[in-house]
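Every protein chain but one is kept in place in this view of the complex.
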Amino acid sequence: MSGLPILSILIFLPIVGGIICLFLPGRTDDPAAARWLGLGASLLTLLIALLALIGFAPGTSGPVLEEQAPWIPQFGISYHLGADGLNILLIALTAILTPPAIIASWTALGGRPRLFIGLLLLLEGSIIGALSSLDLILYFVFWEAMLIPMYLLISTFGGARRGYAALKFFIYTSAGSLLMLLAMLYLSYAHSSREASAAPSFDLRDLIGTQLSVAEGRWLFLAFALAFAIKLPIFPLHSWLPDAYKQAPVTVLVLATMLVKVGAYSFLRFAIPLFPDAARDLMPILAALATVGIIYGGLVAAAQRDMIRLLAYSSLAHLGFIGLGIFALDARGVQGSLLQMVNHGVSSGALFLIAGMIAARVGTFDIDAHGGLARRWPVLTGTFVLAAFSSLGLPGLNGFVGEFLILLGAFRTQRVLACIATFGVLIAAIYVLRLFRRTMFGRERRPEANAQLVSGDLSGREIAALGPLLLLIVWIGVYPSPFLRRTEAAARDTVSAVTAPAPATTALTVGATALTATAESATR
Amino acid sequence: MAPLSYYFILSAVLFTIGTIGVLIRKNPLIMFMSIELMLNAANLSFASFARARNLLSGQVIAFFVIAVAAAEVVVGLAIIVSIFRSRQSVDVDDVSMLKG
């Protein structure tokens, strides 16, 4: 297994599968071939991803499964992939979430199954690519490539205002990345002109430790941070999110939750290690914005009538937690954030699917339009209960572990913010229960019979889509240590590289970081 | 042999005629001829310089220009013919689809 380019396979298996899917022979509206091809490709990807995850020994700190090949050697751009504690969980999660997305869209392919499934696979491949790139330009290519399938999915298969939402999503997020590209160029130039070994490079490992003046560091950090903050999104850069989510086909949102997490991950991968001083100085501002996002997103979510908009704003609150854990610059918080990225993908993914299933039965996303649904569909209710309480962070389920660690870490470094953010847990209870209570509880209001609508409780196919997510919800809540142990070393290294004493930071490399980290753990 | 400046004056005159032709004529065929005139004015300059300086590169470029011009005429005439087929007219003022 060690000889195979695992990460490349993980990236290009779905991409090639997706391209094949786009150009399948036969009738355009015949779904069978596309479905099975998509499911097969995504399951194969999942299998390989799980093998990679299992093979990733807990406690590993440096990147494993590395692949490096020159791509544009004149500019020092290389095809450099690697997995470590920061991204291994997210790569696996992307692979885990794709089959449910495909299974859930089984019958909702908008009349163009090949395009739909093909785009889903392309989205998966590009997300995994962005997650595993260790070269700035390669990363940027994947980062931008993620937008294309998402844009097409929204604009082709979306709701009534899909054109508007897709355009807004695309322009907003790519506008942010332009500055990041400039910053990358500047950084590489600074590296090759100032360092003793003057070879041009865009490799993350070479660029870490580039000597920058304080002002340079801050501006570059801000350029990176802007791109990531829009993607995450951090309050107040979030206004693309509700529209994009509302208009996107609901099954795609399962993967869209991963798309936004690339933003959070990139803070840890790029912005913080590249500009440790600037990160240390500017993090409190970002942490404060994340906290505002938690409270604000929660309050706005509590005022929504549309299930998807409610969940979109709840995502804003959840992503605020994730952001806070990162920006608090505490190893516990970072570990919590990494776990919470998984949790959010799983819980919100499940909630989006369930919302779609409810809407398929009652014909609307309006939470006030139906009530008392619990009586009719007990299995649906059971899954909804589990996903909802996971989302609001019920102790014993997955969300709690992540939120607890995030807040614990933040409490150490940003005490006031942590205290405010903890009330986000309360607000989460309010909006999630409001959603649940209005739809499932209360007097039953039977919608008009409509032949278009699904009838009956969850089908086997729907259970198959939700099952893995629900399993993860319980598993991570009860036994999170396999996940936490795999992120521990990476989280510690990332944080200690920033918080290490000032003289060392200028010359730090990944290797030196690992050294100091081991020395630290030895003294502990 | 006439002084070099004569060639340039001729070249400039030809170029100007070509330019004015492109600007004021509405028939695309005439405009094409005007463009050819401009190109050949440039060719004349190249050739003159090449002769005066005893360098080959100017002549080479002149050949390039001739080749490009030929290619351009092929494409351009094809466009004109297809426009004529669809609109039964070759007046360039009727073809303003690029208007913003």
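For this structure, a couple of remarks:
A and B are the chain letters, set down in written order, and residue numbers restart from 1 in every chain.
The working rule: a residue touches a chain if its C-beta (ideal position, glycine included) is under 8 Å from a C-beta of that chain, and two chains touch if they have at least 3 such contacts.
Criterion: contacts and distances are computed from a predicted model.
Only one of "Sugar ABC transporter permease", "NADH-ubiquinone oxidoreductase chain L", "3-oxoacyl-ACP reductase" or "Peptidase_C39 like family protein" fits the UniProt record of the hidden chain, and that name is "NADH-ubiquinone oxidoreductase chain L".
Here the missing chain is touched by one residue of A:15, A:97 or A:405, and it is A:405. Only one residue in the set A:43, A:360, A:385 or A:464 touches the chain that does not appear here, and it is A:385.
Listed by residue number, the positions of chain B touching the unshown chain are 19, 22-24, 31, 92-93, 95-100. Looking at chain A, the residues touching the absent chain are 168, 171-172, 236, 238-240, 242, 296, 299-304, 331-332, 335-336, 372, 374-375, 378, 382, 385, 389, 392, 394-396, 400-401, 404-405, 407-408, 411-412, 418-419, 422-423, 425-426, 429-430, 433-434, 437, 440-444, 479-481, 484-485, 488, 491-492, 524.
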